[in-house]
Structures are given as structure tokens and as C-alpha cells.
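Only a single protein chain was left out; the remaining protein chains are all shown in position.
For clarity, chains are labelled A and B in written order, and residue numbers in each chain start from 1.
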Amino acid sequence: MLLTTLILGVVLGGTYALLALGLTLQYGIARIMNLAYGELTLIAAFLLVWAFQGLGLSPLVAILLLAPAGYALGWALYTLMMRPLVKRSGASGRLEVDSILATFGLLFLIQGVLLLVFGPNFTSISYLDRGVSVLGVTVAANRLVAFGICLVAGTALVVALARTRWGLTLRAVALSPVSAPLVGINVDRAMRQGFALGSSLAAVAGGTLAMYQTFSATGGVVFTMKALVIVIMGGVGNVGGALAAGLALGLVETFVATAIDPGLTLAATFALFLIVLLWRPEGLFRRR
Amino acid sequence: MRIFLTYALPLAALALLAIAPLYASAYQLGLLLGIATYVTLASAWALFSGHTRYISLATVAFYGTGAYTVAVLNESLPYPMVLATAGLIGAGLALVVGLSTLRLAGIYFVIFSFGLSELIRELITWYEVNVTGTLGRYIFLDLTPQDIYWQMLGLGAVTIALTAWIHRRRLGLALRVIGDDETVAAHSGIHLARVKLIAFVLASTIITLAGAIASPRWVYVEPSIVFNPTVSFLTVIMALLGGANRLWGPALGAVPLFLIFEWLSSDFPDTYPILLGLLFIGVVFLLPHGVLAGIEQLRQRRKA
Partner (left out) sequence: MTNMTRRAGLRALGFGLVSGLALSAGAAFAQETVTIGYAVARTGANATGAGITTIPNYELWVHHVNEAGGLQMPDGSRRMIEVVEYDDRSSNEDLVRAIERLATEDEVDLILPPWSTGANLAVAPLFARFGYPQLAVTAVTDRAPEFAARWDRSFWMLGGGHDYAAGLVEVLAAAHEAGTINNKVAVVSVADGFGIDLINGARPAFEEAGFELVYDATYPLGTSDFAPLLNEAQGSGADSFIAFSYPPDSFGMTGTARSMGYNPAVFYVGVGGAFPIYPRIAENTEEGVMSIGGVNADSPAIQGYFEDHTAFVGAPPDSWASAITYASLEMLQQAVQRVGLDHAALAEEISTGSFETIIGTVQLEDNQLRDLWWVGQWQGGSFRAVNPGDREGAVAPIIPRPNW
């Protein structure tokens, strides 16, 4: 019983963590509070379904293609929309408000385009939905794949950020965008890379999500919020923290659903989140 | 001239608005009511957030609580008592929330306030399902749209008057200092927590009352209907568009935005969200400090 809860929870947590990775980069490095994040994942989800049903493209291949496409879209979005805002705000702290407003507009814009192109219907595909036995517990293969993608993407990011010079640059910008230029870092480029990489991860998460979940053009906000909760719990910009927080959230939800009352899963999520915010607003895992 | 602008003009406008329902069609009245609601929400929101710069997404938490209170009590208590209870519940809730959260700053407060709305909605849902065994309540009150409009107009007027009054008091000054720099504020002897708490409770109570007043128009109430996050977002956008730190800013943001939404959604039902999105982005780029500041800038430029 406990083992079942544990395994189901970890797998669910993995899918949550994957959803949050991109947002934590966008907010942590580029300082853009991207309310249209969920819509970005939806674009990828719709594209994957279209490629699968229309072109017969394997979803796993499609996800590989979505990653660079997401990067390009993020790059363009940052250059066209976000950079003028970043420039304008300077160090005044206006960026927070501006980015909320601008990405709120973007949210509607993307939702409108999705509704127009793909219609309002629920969309889903069946792919790899056989059960796989993990230590005697049956888990859907597509969720396991999602979990695997999360692990691979998450570990790669953690290593890249910790070990490479490029990672050091991004971390420096995340830590202090004001003093980073003093040591010769091109802050603008780092932020753009952070935002684009975040969009790329959003696309991967969206594509993965389309494999196992039903979605519709109006459901992006839910993903944004889930991701946001995890980002805050893990500590903004902290990839490892987001992974851990995602897993923790999955475990808590599964545990509450099995042991207490399924009706309280979402309430438990938010309660946990609020407690973390009050207790350690800088996130569970950020060093003080 | 100054007295005319600060007292006579708003009072004349209020009188005009108060007699408007006698001449308006049902739809025009609906428009006026919608405008009054959002002017009230945006002004109340700005009462706390305008100066402190705490961006709250908890508007719907209070708005929905007000509506839900009416739904629960409308058959057992007389209407004025229901309103009073709603106000008290809103104030109590704001007190608890404020005491625990107002030390959060910046984005953490934004997210917290959003999480709060969702938490309250989930808890009410759970309570209704497991304790009362129903979900979905009915509001059968004998209130005409006129009655609702007048109440909302009154509440809006009180909100703006209250804001004006606070702006001239120590409380307003304290709020402004906090918004500029919390550290400076603390050093200059301002009791940070108390000042913020007072403003937060006042604003939240007004928002709760607005929800309570508006709810009889919906007849049927259920958590997913009353805790619609769009309300929170719209309120923020309207207040910021007009200029949240000015007395008339929120109202000046709410009126045009409300009318634009109405026009877009009726004349362009298919492309409405796209146009809306473009409009928002345009506003951020072209009117970064709100409409009022934009107008002032324009004037200055003309003078120069």
C-alpha cells in the first residue's frame, strides 16, 4: 500500500517537476513572471497531437523537434516583447508589474489563436498507455516516459548549471543582475538564453503532457499555476529545488488522495504551498 | 476652482449616475452596474495596493466569499444583516490573512494571494460536499437591477471618498512611504505591520461587500462560478492601467476597459481574446505608467 502510494506519487511528481523547470528558468534568470507559460506548453501539446494524427510522427520524435522550436519561439518572444520592458525598467522594479501585464496579454493572444486554429474541443491521443509494472505497481508507460524525460532534462540542467562556464554565467545573472556586468557578463544575452531555454522546456513539458493527459485550449492557466507553485516552493531559479518540490508535491497529492480524502488534494497542495511561503519565502532549498 | 474640482464635480457626477437608471434601458443599466462594480473593485484594490505596490491577486477570494455568504444566508437572515455578516467575514478573513502574510514582499505576495483564492475555493467546496452535502446554492432575493446598481454605486462612492480621505491622513502618508522604501518607513517610526494591515482589511472588506451586492444577479452560485480568477486579473489590470496610486486612476482604467471588453466580445466573438491580448500588450508598451500619467506627460510635452 505504502509502496504503491510512493511510486504513484513519485511518477506524478516527476510530471509536475518537468512542467515547472522552464518557468523556474524564465523567472529565475530572465526575471520574467510569465503568466502565459501554460499557453506555451499548450502550443506544444497541440502541435504534437497534430503531428501525431496528421503526419503520423512519433510523439517522442516530435518532442525532440519541439525543444529547438520552443527555444526559437522563446528567443523571439524575449527579443520582441520582453527586452524592451527589461530595458525600460532598469533597476526600478517595474519589470515585475510590466511582465505580469504583458504576459497576461500574451496569454489571451495565444489562447485566442489556439481556439481559432484548433477549436475548443478536448484533445487527447493514446500513446504508450499500456501498464508497466514497477516493483509490482502498475504505472502507465507514458507517465513513466514523462518521468524519464523529467529526470534527463532535470539532471542535464543541474549539471550544466553547476559545472559549465555557461551555467556559471546564468547563475551569476540569476543571483545578481546588477553586479553581473561588472565581471564582464553579457546580462542581456544570459537573460535571453534563460528565457529561451525556459520556453524550450515548456515545449518539451507540453509535448510530454499531450501523451498522457486530455487538454483543451482554455486550460493553460491550470498548468501555469501548478508550475508556479512548484517554482516558488523550490526557490526561484533553483532547478534542483524545482525537481525536489515537484516530487514532493506529487507525493503529497497521492498520499492525501489515498490516505485522507481525494477531495482535499488540491487544498493540500495550496495549503502546503502557503505554509512554505510563510515559513521559508525564499523556497525550501535555497541557501540563505 | 479647486473646491469645485474636488467636491462639486464628483458629487454632481454621482447625482447624475444615481438618477441614470430612471432613463436607462435594462442593458444600459447592466453596463452601468458592471462599470460600477469594476470601479469599486479597482479602487478598493488600489486603496491597499496602489501605494504599497503589493500586487494582490486575492480580489476574487474576497469577492467570492461575499457572494457565497449571501448564497448561504439569504434565506435565513434579512438582507441588511446578510450584508453586514458578509462584511464582517471579509474583515475577519483579511485580518487573519494580513497578519500572516504582509511580511511577504514582491512576487511572493502575488503568488500567495493567488494561492489563497484557490485554497478558499477548495476548502469551501470540500466543506459543502462533506459537511452540508450540497454544492450549488440559490439566491432568490427580491432585488431589482436598480437596487443592486444603487448599492454598488454607493459602495463605489464610499470607496473613492475613503481613499481620498486616507490620502490626506497620516495613514496615506505612511502607505506612500512604505511603497517608496520599507526600510526608510520603518526607520521613520512607521508601524509597518499595522499600517499595511489597516489598509488591507479596509480594501478587502469593501471587495467582500461588492461580491455580496453583486451576487443576487447570478441566482445560482457554486464555488467554480464565484471564485473565477479572471475577476482578480481584470481588477489588477484596470487599476494599473488607470494609475493605481492616484485617486481617480482605477476608475479611469476600469471604465474604458470594461466598455472595450464589452464591445470586443460582442462584435468580434471569434477573435475577441486575440484583440484583448494585443490591447494589453499595447497598453504596457504605450502607457507604462497608466492613463493618467500618460495624459499628464502629453500635456507637459505640449507646454514644452
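Here is the rule we use: a residue touches a chain if its C-beta (ideal position, glycine included) is under 8 Å from a C-beta of that chain, and two chains touch if they have at least 3 such contacts.
In this text, all values refer to a predicted model and were calculated from it rather than measured experimentally.
**Q** Which one, B:S76, B:T134, B:T183 or B:Q300, makes contact with the chain that was left out?
**A** Missing-chain contact among the listed residues: B:T134.
**Q** For the chain left off this view, which of B:L88, B:A193 or B:V219 is in contact with it?
**A** Per the contact definition at the top, the residue touching the missing chain is B:V219.
**Q** If I consider the whole complex, including the chain that's not displayed, which of A:A141, A:A160 or A:L284 touches that chain?
**A** Residue touching the chain left out of view: A:A141.
**Q** Touch as defined at the start, partner being the missing chain; which of B:T101, B:T125, B:S232 or B:N245 qualifies?
**A** Missing-chain contact among the listed residues: B:T125.
**Q** I'm checking contacts with the chain that's been left out. Which of A:I110, A:I149 or A:A257 qualifies?
**A** Within the whole complex, the residue contacting the unshown chain is A:A257.
**Q** Determine and list the chain B residues touching the chain excluded from the picture.
**A** Residues touching the hidden chain, for chain B, are 9, 12-13, 16, 20, 25-31, 33-34, 37, 122, 125-126, 128-130, 133-136, 138, 145, 214, 217-225, 228, 230, 261-262, 265-266, 269-270, 272-273.
**Q** Determine and list the chain A residues touching the chain excluded from the picture.
**A** 4-5, 8, 11-12, 111-112, 115, 119-122, 124-126, 129-131, 138-142, 212-219, 222, 250, 253-254, 257-258, 261-267
The rule is short, and it goes like this: only the chains that are shown with their structure count from here on.
**Q** What part of chain A is in contact with chain B in the complex they form?
**A** 27, 33, 81, 84-85, 88, 93-94, 96-98, 100-102, 104-113, 115-116, 221, 225, 228-229, 232, 236, 261, 263-264, 266-267, 270-271, 273-274, 277-278, 281
**Q** Across the complex, what residues on chain B touch chain A?
**A** 53, 55, 100-101, 104-108, 110-112, 114-116, 118-119, 122-123, 125-126, 129-130, 229, 233, 236-237, 240, 270-285, 288
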